[in-house]
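The structure appears right after this line, and notes come after that.
Not every chain is included here, but those present sit where they belong.
A, B and C are the chain letters, set down in written order, and residue numbers restart from 1 in every chain.
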Amino acid sequence: MSVRAFSLLGLLGFWFLVAWIAADPLVLPMPQELFSPLWAELKSGELLFHLSRTLIRVIWAFTLAMSLGLALGLVMGLFPHVDRWLDPWLVVFLNLPALVLIVLCYLWIGLNETAAIIAVTLNKIPNVTTIIREGARSLDPNLKAMTQVFRMRKQSVLQHVILPQLAPFIAGAARSGIAVIWKIVLVVEFLGRSNGIGFQIHLYFQLFDVRLVLVYALSFITVMLLVEWLILQPWEKRVRRWRTA
Amino acid sequence: MISVDVRSKSYGDVPVLQDIQFDVEQGQTVAILGPSGIGKSTLLRLIAGIDPKFEGTVSRPKNMAIVFQEPTLLLWRSVFDNIQLIHPELSESAVREALSEVGLADKADLFPGQLSLGQQRRLSLARGFAGNPDLLIMDEPFVSLDEKTADEMLTLTERLISKTQPATIFVTHDTTEAARLATQILTLDGQPATLKIKETLK
Amino acid sequence: QSDLPVIRAAVLKIGTVNWELDTITRNGFDTANGFTLDVQPYADNGATRVALEGGEADVAVADWIWVARQRAAGKDYVFIPYSKAVGGLVVPADSTAQTLADLAGGSIGIAGGPVDKSWLILRAYAQQEYGMDLAAETEQVFGAPPLIFQSGLSGETDGAINFWHFLAKMKSAGMRQLISVEEASVALGLDPEVPLLGYVMKESFIAENPGIAAALYGASRDAKDLLASDDAAWDAIRPMMNANNDAQFEALRTDFRAGIPKPGPVDPSSADKMLQLMAELGGERLVGEATTLPDGLFAAIQ
């Protein structure tokens, strides 16, 4: 806990130093200069409103992309003949520019929430799939043989044999996943939504107001630090207990 | 009844097994002997249906249990769960009973990685015995155990066999072990390995 | 020749300002006015501003309200007028709406975001004319210009406010202009002759190159005079106009000509009046600390 605090303080100090060297508050303001705009945005309720809209989108897209990506990655990793068929599609969708997918979604589904979430999800699924597929390919064949001979139930195999082995891959995909999703949500928001952190960041970027850009960016980062500390790390600790016991 | 008819099994171009045929009745126990690297584990994998890439046929029952040469445990689940998850039909007390039979009663809540190798092997044995299998396959089940523990495990095995009457096939390097448990001893030899001696005891 | 100062202009590659800049270089108006023009194309407005701020370019294009905001925040930016072209609100051909009041309960697609100047002026206009809070009584859909273009054409939104070259295309595709921002400005007592768009330069650049602002303005006027009077000059720039047909081409040309401001400096009192209105409507979010017209915002151009 105290290491965390110190580490964040160090980051703040680093920022301070860089801002002090840059000495151009319009390009990089000092940390303390964010207080008053932060307070103003908080008081007006703007910050929480936009943050909540973005969070809802992130949560939806994350849940969808992780579950679909996990399923697809497992299937492709476990069944090489399925993989051979789907692999080129995966490469194509993996490398399709976010912009193209987002625009196509907006054009077909309309400028609405569904389109936004689908666009993000489609953007992220291939990412999760590639990582999970690698995990599925490196599962222990001896354990597989064991479950087979003992005719363990599929559901139980998934839950107790496969997923625990995939845990590091899932953790990696989830962590880098939320980050990528949130970055895509930003693009989705500035291209076709009327609210959300991405919308605000783009607005203030157009107005060249670095302070407010940072206020909005950091507000999401704060949420992510909390998610990391309150959800992800405790979960990981529990899942990895057997390694350190 | 288990009937094994392996006409040939190769890894790549290298033939490992050839013309191995034998049957095992319920309640019968077959010991397989042979030098290291001859193909005993390979044969067991064919019998268990883990490796389908061979010429020949094996008829086997559905309800099987296997004790691998290495423990092959779920390292991320407790010792207790390593039995319970594989045999969900067992009650909690039955699982604890199975653990105490192999001397692991006080280790139920540890992870397998916290056991000594001998303890892990006993856990693997307990897992094999727990389901009252119709076919029990064991690959050198009693190594890494001191004499006393090994003897206990042998006694346990005898009890299981006499109680649930499975067909049992096991690999060992120890002829006294083989003599004690087996109704039939098969010895593999040659390259590719064939059944050299087929000795029926008892 | 080679000792002429160079002006590096960071512009949106598809921006209409290219038509003018191309005419300048093509006809040698830059060297005639004592500088050479070096055009750097970018794909995004933000990029042109980053280029200016980062010192990679000497001039970019922006509206003067943005410039006022930056100036009030301490930047040494000055504004040189370029165009008074403003947009309007278009509705589908089969729309029954006759005034803004008829859009109540409908949705409006807006390309420039919530602080789009056209949108703000139309809101003020609706308030004055119909006592209607346009923002409250309609649903706003903000989006990238091409998406607003498409959703306007498909009828997904009941009305659309877009950048003027997209508006020209929307009109040529059959959409009807419900009201132009110019009309609304006039009704609000604003001076429609105040050019909203212009070139932005740093004072430090002008200090290093005395007279450079006037020189750029001069070249810009030369190009405008040519484009205003000579149809042949348009043939040269037609390839960069992305007009799909003659109708679009002509609509773009007409609208461009209509956007040419009168020569001469910006009237500060008209500008101040507009800034007041913007400050009132857009709030600090739009104008920042520029609640009154900052001194020296408009460069000396004559």
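A few points about this structure:
In the analysis below, a residue touches a chain if its C-beta (ideal position, glycine included) is under 8 Å from a C-beta of that chain, and two chains touch if they have at least 3 such contacts.
Note that the coordinates shown come from a computational prediction; the quantities given were computed from them, not determined experimentally.
One representative per chain kind is placed here, while the whole complex contains A x2, B x2, C x1.
Methods note: only the chains that are shown with their structure count from here on.
Inter-chain centre distance (chain A to chain C, centres taken as mean C-alpha positions): 37 Å.
Centroids of chain B and chain C (each the mean of its C-alpha atoms) stand 82 Å apart. Chain A has no residue in contact with two or more other chains. Contacts from chain A toward chain C in the complex involve residues 25-27, 103, 106-107, 110-111, 190-194, 199, 202-203, 205-209. Listed in rising order, the residues of chain B touching chain A in the complex are 45, 48-50, 62-66, 68, 70, 72, 74-77, 81, 85-88, 110-111, 113-114, 127, 131, 137. On the side of chain A, the complex with chain B involves touching residues 142-143, 145-153, 156, 160-161, 164-165, 167, 239, 241-243, 245.
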